[in-house]
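Only a single protein chain was left out; the remaining protein chains are all shown in position.
Order as written gives the chain letters A, B and C; numbering starts at 1 within each chain.
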Amino acid sequence: MKIKKYEFILICILWHKYIKFTIVAKCSEILYSLNMFINKFDPLKKQMVQILDADGNHKEDLVPAELTPEVVKKLYEQMFFYRMVDARMLKMQRSGRMGTFASIEGQEAAQIGSEFAIQKTDWIVPAFREIAAMCAHGYPLDKYILYWRGNEIGSTPPKDVNVLPVSVPVGSQMLHAVGISWASKMRAEKTIALSYFGDGATSEGDFHEAMNFAGVYKTPTVFICQNNQYAISTPRSKQTASDTLAQKALAYGFPGVLVDGNDLFAMYAVTKEAAERARNGEGPTLIEAQTYRLADHTTSDDATKYREQEEVDEWRKKDPFIRLQKYLYKKGIWNKKYQAKLEEDLTVRVDEVMTAVESTPDQTPDDIFDYHYAEITQSLKEQKAYLKYILKQQK
Amino acid sequence: MKIKKYEFILICILWHKYIKFTIVAKCSEILYSLNMFINKFDPLKKQMVQILDADGNHKEDLVPAELTPEVVKKLYEQMFFYRMVDARMLKMQRSGRMGTFASIEGQEAAQIGSEFAIQKTDWIVPAFREIAAMCAHGYPLDKYILYWRGNEIGSTPPKDVNVLPVSVPVGSQMLHAVGISWASKMRAEKTIALSYFGDGATSEGDFHEAMNFAGVYKTPTVFICQNNQYAISTPRSKQTASDTLAQKALAYGFPGVLVDGNDLFAMYAVTKEAAERARNGEGPTLIEAQTYRLADHTTSDDATKYREQEEVDEWRKKDPFIRLQKYLYKKGIWNKKYQAKLEEDLTVRVDEVMTAVESTPDQTPDDIFDYHYAEITQSLKEQKAYLKYILKQQK
Amino acid sequence: MANQTLTMVQSINLALRREMRSDPSVIVYGQDVGVEGGVFRVTEGIQKEFGEQRCFDAPLAEAGIVGTAIGMAINGMKPVVEIQFSGFFFEAFSQMLCHAARMRNRSRGRFTVPMVVRMPYGGGIKALEHHSESMEAIMAHTPGLKVVIPSTPFDAKGLLIAAIRDPDPVIFMEPKRLYRAIKQEVPEEDYFIPIGKAAVVQEGKDITLIAYGSMIRECWQASQEAKKNGISCEILDLRTISPLDHESILTTVKKTGRAIVVHEAPRSFGAGAEVSALIHENLFHTLKSPVLRVTGFDTIMPLPRTENYYNPNAFRVLKAIELVMK
Partner (left out) sequence: MANQTLTMVQSINLALRREMRSDPSVIVYGQDVGVEGGVFRVTEGIQKEFGEQRCFDAPLAEAGIVGTAIGMAINGMKPVVEIQFSGFFFEAFSQMLCHAARMRNRSRGRFTVPMVVRMPYGGGIKALEHHSESMEAIMAHTPGLKVVIPSTPFDAKGLLIAAIRDPDPVIFMEPKRLYRAIKQEVPEEDYFIPIGKAAVVQEGKDITLIAYGSMIRECWQASQEAKKNGISCEILDLRTISPLDHESILTTVKKTGRAIVVHEAPRSFGAGAEVSALIHENLFHTLKSPVLRVTGFDTIMPLPRTENYYNPNAFRVLKAIELVMK
């Protein structure tokens, strides 16, 4: 079978919509205001929400009803897809076919679990390590990859996809999420914004201002801090002296919750609760997802310079996939054969995306100038003409 | 009697030194690590340290030993002096003899109480509403006033006075306090830095970064937030959604304390404890001094536009002077005659400072250029020559 | 509709109200702009007319104001935010440079940021330290931004309406010394002064004075003096600093053959340098004399008592005119 790029994107979106609209849409009608986690788990006491532990044991009473084994299977497959994409990108980067990029390895549950808890019309405002959350929410995967390949087309999601492009300046994007969700609130729409950022980002002044504005204006914003323990080489312990990042919410008058970010169930359940709070006008929530960046910071980094292999090994045991496989095995879904088949199928999909990526042309000289303003200025026109002249001469 | 400007400054410093060295120096030898307030009063429960209440009743067991009635009398006189200076500045401003300035009225106890708790070698890093703290710490009063009059000489304290000049960009100066005290710590000196700022300042990103750096590096910094309930017209409730400002310290892993900022005793006692913690390597403390800005924001402001007279009246009852007068009356010190005499004496001193202020020449055209770099650049030299040429022509 | 005689503060207020009335997505926020109506009273009465939903006080955080406005603009609103003084804008500069200025280009128009950042700039009113900055060149050097500076009440209204309707982020710098210094007839109805176009505000034939904001008045005074000596000055009000109106600049200088650029900001690397370089590059052989600059010094703005030493004025412009005409 050969699918074209656009067909592929369509399939992705449909696949995504299928899960969303058959399950989530229904569930969100059932009022999820049970309030089981937020304001119940005290970050000052380091209480962490965990439903599925590293060994694959789950707390049955806390498993959200909508996370049926079938749904979990789909989410597992989604997660696994992004891990494979990641691995492929790395391979391509090593052979010069991809630019520097930030790996997601280890953070799949934090993203897929939280994204699954919101609606298609909700916004995602990412940092730069959110391939799973962004693409699950409809950002075309080929575009995401093109961005890291160094092609501006990579920052142009389709009109109906409410996902901002990658934001590189650390900590800056949460303010946009606050503004976006505030605008929705002003128009009395029921959409919310979910913003992702890292542990390092919490040190930036912009984080503080975003949290503070959200608190004062009770904006419908869910802040998801993926605490992957490092900001490049800087460990979490050197980033801030507070015991948890979740407790930082106390400074802004709204709740913070510590969650096992490698637990798909916990991430879904808490985000869902936070999203419904936001939607109901109860204001923002800060979620600290405890996770780990299993890979280097980016492909230009070498993590062995600053952390011990034992530490990585310890966290490998907490990998979100291991526990999910155990869970799905118990549910009679996962086994080695299933896994082999899955990988085979997904490999085809990865191949297809990469073909689409590699056949996408770079931006043209015109493109460099044409999008700065709604209407190009006279001097940009002249500069464009100059560039074209030079390029012609240089040939 | 006629005292010259420099004599006057000398007297001020000596007066100040007298109190400091005879009392504080001795007391700080006695280890004040009783730890009575910090980490004991929980800001999350809105517990506020108060020793002398608005009606003049005091908690005898909490009154610091060094605050004998005689010392309190001296501090009262100091406080009163600055209120008089303030009133005089206002009068002068109204008649065009002073620039726009920020009144201290109502915040005298917060400043004199906290400043009295530190040592001469410690640093003060102020915002722009700290006349009492700065000058009590040795900043020449005439210079402070000259600053607001619009003369650059006003930002030039003498070499041995560790007080930074006024800092206008809100929230920016706390980072300097962190850096200053961090440098002391690096050199294993025992000096600390005390930084003042307002409730509004807590919204700035720089506040967050200062607090976070202080927490991570356990710098010997005492952060004093004078919560005077307003940032210009913006009430505290619109500044942040957290119940107290003190609790913001929880985000940085060090203690915050809520203090009655109109209570000289409480301000002294808590700052003392925070200063000794800092000195002993236990790191920073955030003190929220609950007080009130009785005057307009500055002389260009009209507070009646945004707040009710009743509110001001309520706070007038909590004025730091009323309760101190009652206290000193009980101690047999304060009475109307004493007050009249005090005002008479202080009027003379205010007159003298103002004479010094008004006889100080403005900066010269040379001064504009000569201090930008250790050595003036060629083009600044040329620009200076041009200005002089123009001024000559214009005559 | 009738004309009113208004100060710039009033004409800006009028522009805001008109746009808010016709476009429900326009909202106004910033420090103290609500109840108080802003420290210069530019937004006076707006909260009363439009309610707290559309005109409100922000926490004391410039990056927060600009950063949330970017989000709002992305999601369908048209925020017109106020930075209390341009000297504090740099707290928000990173948001402006990294995001507001770039979102359209990076997303190829999928996301746009139609917002206006208003701020008083410049000296001349004996304001406090850090309250008299003129840093327009810094913003103009930032690709993706537009920088507009009006010089009269009439222009302020027309340009602000244009800024609010502009589909891209506009920095609107208001010469605070002119806030109440001049009154002018301002029509009640809508009108629109295009961004990116300079205007010849006085015709002349010997020399062109190129300026903007508060310096237009100084140029005008200098030209009155120069006239006494038989020198006829054309005055070009740039109105927009970026994108700079090359055509108008070159047209007037081609005509007069001489030019002086005037601004309050420090001389080195200021907007005057760009204008000067541009003219020389294009009209080197037409020029009768090199383009001169009359500017602020490369110094920090002095405190109120001596700020007059700093500020360029009609006399300095006149001296430069004499030099160029020699």
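One rule holds for everything that comes next: a residue touches a chain if its C-beta (ideal position, glycine included) is under 8 Å from a C-beta of that chain, and two chains touch if they have at least 3 such contacts.
Here the structure is a predicted model, which is why all the values come from computation and not from measurement.
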- Query: Relative to the complete complex, which of the depicted chains are touched by the chain excluded from display?
  - Reply: A, B, C
- Item | Contacting the left-out chain in the complete assembly, out of C:Ala137, C:Ala156, C:Ile249 or C:Val262 | C:Ala137
- Message: Can you say which of B:Glu108, B:Glu209 or B:Asp301 touches the chain missing from this structure?
- Response: B:Glu209
- Note on the structure: Full-complex touch with the removed chain, picking from A:Lys190, A:Lys238 or A:Arg349, is A:Lys238
- Message: Given that one chain is not shown, which residue among A:Leu44, A:Leu62 or A:Ile368 touches it?
- Response: A:Ile368
- Contact with the hidden chain (one of C:Ala181, C:Ile300 or C:Met325): C:Ile300
- Task: Using the touch rule from the top, list residues of chain C that touch the missing partner.
- Result: 87-88, 90-91, 93-94, 97-98, 101-102, 105-106, 129-130, 135, 137-138, 140-141, 143-144, 242, 244, 265-266, 268-274, 276-278, 280-281, 284, 287, 289-293, 297-300
- Note on the structure: Touch rule applied to chain A and the missing chain gives residues 99-100, 147, 149-152, 154, 166, 168-171, 200-201, 203-206, 231-234, 238-240, 300-301, 305-306, 362-363, 365, 368-369, 372, 377, 379-380, 383, 387, 390-391, 393-394
- Name, in rising order, the residues on chain B that touch the hidden chain in the full complex. 123, 125, 152-153, 155-159, 164-165, 167, 169, 172, 175-184, 186-187, 193, 205-206, 209-210, 212-213, 216, 367, 371-374, 377-380
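The definition used in the following text is that only the chains that are shown with their structure count from here on.
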- Item | Of all other chains, the one whose Cα centre sits farthest from chain B | A
- Query: Centre to centre, by mean C-alpha position, how many angstrom separate chain A and chain B?
  - Reply: 46
- Centre-of-Cα separation between chain C and chain A, whole angstrom: 41
- Task: Give the residues of chain B that touch two or more other chains, as numbers and ranges in rising order.
- Result: 203-206, 238-240
- Message: Quick check on chain C: which residues sit in contact with 2+ other chains?
- Response: 59, 61, 63-64
